[in-house]
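Of the protein chains in this complex, all but one are displayed in their positions.
Naming follows writing order (A, B and C), and every chain is counted from residue 1.
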Amino acid sequence: MPIGIETRFTFHLPRPTDVLLQFEAATIPEQAILSSKTHLSDSQHCARVPAQDDIGERIWIRAEGDFEVAYEAEVEPQRQLPDLASLKRLPPHEMPGEAVEYLFDSRYCPADRFQTFVEDEFGGTDGGARIAAIRDWIRQNYQYVPGASGSHTTALDTFIERRGICRDYAHTLVTLARASTIPARYVACYAPGVDPPDFHAVAEVFLNDPETPGGGTWQLVDATGMADPAQTAKIGVGRDAADVSFLTSFGANDFKSSSVRVRTLDK
Amino acid sequence: MPIGIETRFTFHLPRPTDVLLQFEAATIPEQAILSSKTHLSDSQHCARVPAQDDIGERIWIRAEGDFEVAYEAEVEPQRQLPDLASLKRLPPHEMPGEAVEYLFDSRYCPADRFQTFVEDEFGGTDGGARIAAIRDWIRQNYQYVPGASGSHTTALDTFIERRGICRDYAHTLVTLARASTIPARYVACYAPGVDPPDFHAVAEVFLNDPETPGGGTWQLVDATGMADPAQTAKIGVGRDAADVSFLTSFGANDFKSSSVRVRTLDK
Amino acid sequence: MPIGIETRFTFHLPRPTDVLLQFEAATIPEQAILSSKTHLSDSQHCARVPAQDDIGERIWIRAEGDFEVAYEAEVEPQRQLPDLASLKRLPPHEMPGEAVEYLFDSRYCPADRFQTFVEDEFGGTDGGARIAAIRDWIRQNYQYVPGASGSHTTALDTFIERRGICRDYAHTLVTLARASTIPARYVACYAPGVDPPDFHAVAEVFLNDPETPGGGTWQLVDATGMADPAQTAKIGVGRDAADVSFLTSFGANDFKSSSVRVRTLDK
Partner (left out) sequence: MPIGIETRFTFHLPRPTDVLLQFEAATIPEQAILSSKTHLSDSQHCARVPAQDDIGERIWIRAEGDFEVAYEAEVEPQRQLPDLASLKRLPPHEMPGEAVEYLFDSRYCPADRFQTFVEDEFGGTDGGARIAAIRDWIRQNYQYVPGASGSHTTALDTFIERRGICRDYAHTLVTLARASTIPARYVACYAPGVDPPDFHAVAEVFLNDPETPGGGTWQLVDATGMADPAQTAKIGVGRDAADVSFLTSFGANDFKSSSVRVRTLDK
């Protein structure tokens, strides 16, 4: 079933400033972009570059003064959704080079420090069952509290304070998966049901589906439980939130407003 | 002038364990591998995968008990070495997608936090001159003290404590470059002159050489001053040291010994 | 010259909650309390206890619902104000027990990590001249930016980010003094000239005045430059801001409003 997305955000640049934007649903096999319309205010420069792992695009602009981004799209997710618990951990020596980098620590995901914890808490599980156990542990121990975390908050901070938003839930899942030697990445996305409505973030783990020939595949997991993977439109992926912000400003920037509306389209 | 490399390290795995190795000079245009010989102890599995940015290879092994790695090579670096101060900062909207990810924060390089510092300290400089000023500032303010830092040490820690080894020097340069909107990555390498002899690490920054058509190129910079870029053999690159360790063990590992010998070969 | 203080703050406690208050100018030899009036909303319990180093009092209340604190006072500071640069560092073996604890690291002041920095940057100075050099360095390198820091911000964070408020300036001065083996504590205070008007914080260092017989004395130093020590009324002291908040709530607390007005009284 397709989903409809309407996004709008505005900001003010006091001086000519470079800004990196990434807010459009990615054109990738697992989701069909039925329609799409992007409006950007005028800028001195504007250039598109492929985003990480060739999933989606980043837009460089250089502009000054008030700037508005408006985006509308209809997207039909078509991804395979095997039962998570049935998936197997890929033996490391079978992991392809592009998955290996998602085993390593990143800015907000200091996975190496959680090796004792995952062994103690989830020692009896492996592969998809391990990921399901991690997801359930987060859901049980964390409270969803907008405003409790900020742009410096790491998975370590959230693990201590037990409160956060989708970004923090995704960072924790990514961290505990990597500490379990399962490649994991951060996914910026749109999904209906996110409350309050906003840009959303989930995790993706690299696991082996015994039903499918060949190595592993990336599987969406939402530790907040708000997004249905069958109804989620990916924007982009990265090591963690440092890589896939909808707006990264290389200079002063007054953020003014944003609204995100995502709904299921009955067809 | 070619350089000769001899590396040997041994470790003990109490149980069957997955280990990731990356220690060979990379086969890339900027350096010719004149000869190369790698010896690994027997293992249950052994697989090679391309390393980050397709520079070099990582080797997965699964093994138990005593393990030895021995490597010998002759490498002839052939890289372009323009004058650093003459290089220009690429305007962000001209940066290719693969350079953009090296603007972001990583595990050991929290660049966003240093924006005020770089502006205050290096505000009058830009591009290659900015990088040269950063390199000189590090060299002047840091002391090279083996043992003063560890595997958790970030660029922030080193900036406070002003002491560290090549890894810490490279992390600081990468961090301050990114805070200056200049893409920067971490480079594991071999070089003569490193004292005490060991695996070495330097930084690479993405700058524009006005003499060369097309976008930017990566330029080696060693904040420790020990390695000559004309005599440096790259092993691999990454966001920071989390990505390019010569040995990453996914389970218990008793490290036994290592020796690294690098010298200039007169021909 | 006396100063007049008017303070008012209100908060709401959704449930019966213990709250610790410390907002009154301390009754100590170095400042005469000419008049003082404290109004507190009704509470289930209310008890006064001596505050740290017997400087001022803390007030425990247990209350529920809306709570208001109103305080008015006239205070005449009478402290000795020797020239800072003339003061000497007390040799450690002459430091009294109660000063020694102010050499140690505290929550927001990880002094041990700055020993190399203070030696490199201020190596040619000692005693009061060292403190003056530290104060000037902070004033030159920091920007006073309300909102740039928060309740978790340590002196380490501020040293990196170079921006903060009076609390952060005081934490940095305390940290760099302790790293120089000079006892230093954090002082909550009122002072005219603080802009925007608010509770203020400065540092106090323990130095020896060669003109005065006997050991050392505590000397006020304001790294922000906004407060004149001759016009400052101390509320309380502590290792750092963790010890002397005007309001510490042991449970949920909605802070509503505060106003602080301090002025010089012409007499």
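The rule is simple: contacts are C-beta pairs under 8 Å (C-beta built on N, C-alpha and C of every residue); 3 or more make two chains touch, one makes a residue touch a chain.
All of these numbers come straight from a predicted model, not from anything done at the bench.
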Omitted chain - touching chains that are shown: A, C
Contact with the hidden chain (one of C:61, C:188 or C:262): C:61
Of A:45, A:79 or A:163, the residue in touch with the unshown chain: A:163
Contact with the hidden chain (one of C:135, C:185, C:200 or C:239): C:239
Residue in contact with the excluded chain [from C:64, C:101 or C:120]: C:101
Interface with the unshown chain - residue positions in subunit A: 113-114, 116-117, 120, 141, 143, 156-157, 159-163
Positions on subunit C where the hidden chain makes contact: 18, 20, 45-47, 49-52, 58, 60-62, 91-97, 100-101, 104-107, 109-110, 112-113, 151-152, 181, 238-239, 242-243, 250
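We adopt the following convention: only the chains that are shown with their structure count from here on.
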Interface residue identity across copies subunit A, subunit B - same or different by half: same
Cα-centroid distance, subunit B relative to subunit C, in whole angstrom: 45
Computed distance of Cα centres, subunit B from subunit A, in Å: 29
Subunit C: positions in contact with at least two other chains: none
